[in-house]
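With one protein chain held back, the other chains of the complex are shown just where they sit.
On to chain A.
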Amino acid sequence: MLSNKKLENSLVQCITDHKESIYRLAYSYVRNSEDALDIVQESIHKAFSSAASLKNPDAMKSWFYRIVVNTSLDFLRKQKRIQLMDEETLESYSQGMPDVYQNIDLEKALEELPVKYRSVVVLRYFEDLKIEEIAEVLDENINTVKTRLYQALRVLRVKLNDDSYVEV
């Protein structure tokens, strides 16, 4: 259980501040509102019951996002909607596609992106997390995150200019 009141208070603060973000994050995985709400609820329960394991309170946001991502992934796994894909298959995706996408294709491409690649795109560009934070959320090292982000973007055929590459 929670070791002190202060931790509990900052957890409540963190949840309240980011409730809409975590809802969207969950939604980006499960694509429907009811399941997303269930995930939000379950994530909050998990956060409270494992708050003691949070070693660095400054990293609370990343830690909480990690719970949400993992809960979403668990959910998808149970639903057996996950399609595992190796990197070769992923690369083949980027071949032979038309140069200009309709927006609808772009959205579809994002949705069809394997979950581990989609996660980095969502966290980096939609949730504006830093690479280091994404590494914490996904429990991967920084280079892995960078690689995945790069591969994901290549699949999405998003043309990067030099500036945004530095930003990555």
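To be clear about the criterion, a residue touches a chain if its C-beta (ideal position, glycine included) is under 8 Å from a C-beta of that chain, and two chains touch if they have at least 3 such contacts; residues count from 1.
Simple rule for what comes next: contacts and distances are computed from a predicted model.
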Omitted chain, identified by the protein name its UniProt record gives, among "Branched-chain amino acid ABC transporter permease", "Cytochrome c oxidase subunit 3", "Anti-sigma factor" or "MrpA C-terminal/MbhD domain-containing protein": "Anti-sigma factor"
Residue ranges of chain A at the interface with the undisplayed chain: 8, 12, 15-16, 19-20, 23-24, 27-28, 32-35, 37-38, 40-42, 44-46, 48-50, 78, 101, 103, 106-107, 110, 121-122, 125-126, 156-161, 164, 167
